[in-house]
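Right, chain A next:
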Amino acid sequence: MILAEKLTSMAYWSHFVSIALFALGLLGFLTRRNALIVLMSLELMLNAVNLLLVQISMRTGTSEGIVLVVFVITVAAAEVAVGLGIILNLYRMKKTVDLGSFRNLSG
Partner candidate 1 sequence: METLLPLAILLVVTLLLCAGILIVTQVLGPKNPVPSRFEAYECGIKPESGSHVPFKSSFYLIAVLFLLFDVEAAFFLPWALVYKDSLAEGPALLWALLVYLGLMAVGLVYILQKKILRLN
Partner candidate 2 sequence: MTLIDFIIAALKAIVILVAVIQVVPVMIYVERKVAALIQDRPGPNRVGPFGLLQPVADALKFLLKEDPIPHYTNRLLYTLAPFLSLIPACLVIAALPIADKAVLFGREITIQIADLDVSLIYVLAIGSLGVYGILFGGWASNNKFSLIGSLRSASQMVSYELPLGLAAVGAVMVFGTFSLREMVIQQEGTLLGILPNWGVFYQPIGFLIFLVASFAETNRLPFDLPESEAELVAGFHTEYGSMKFATFFMAEYMNLATMSGLMTVIYFGGWHLPWVSDAKLLEILGSQNLLCIIQVATYIFKVSVFMFLYVLIRWTLPRFRFDQLLTLSWGSLIPIGLINIVVSAVLMYVLGGK
């Protein structure tokens, strides 16, 4: 595809939105040190993938992608439930949710 054609096609921009969302999530995951925001960034990344799946599924007229998204949503819910439980426990230990202060947990 030539560039001009690309820039007017909605499919291209849909990919762009999904990937930009993923990149934002990854950026938050890498740079923020607040455990809660790191968890939120993970959610953003999962949602970026969902967005791409839905979009491809709708474009090709199949339903498998949507079923997959349903499973992803369940796993995301589980991840949040466990993740926040862990964060609550960490907060009880150190009275902070800054990830830098939990270095001594490794090894």
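The candidates came about this way: all candidates are chains of the complex that A comes from, given by their letters.
Rule of thumb we're sticking to: contacts are C-beta pairs under 8 Å (C-beta built on N, C-alpha and C of every residue); 3 or more make two chains touch, one makes a residue touch a chain; residues count from 1.
It should be emphasised that the depicted structure is a prediction, and the values quoted were computed from it without experimental measurement.
Candidates 1 or 2 all come from the same complex, and the one touching chain A there is 1.
Chain contact summary for the complex, chain A toward candidate 1: residues 70, 73-74, 77-78, 80-81, 84-85, 88.
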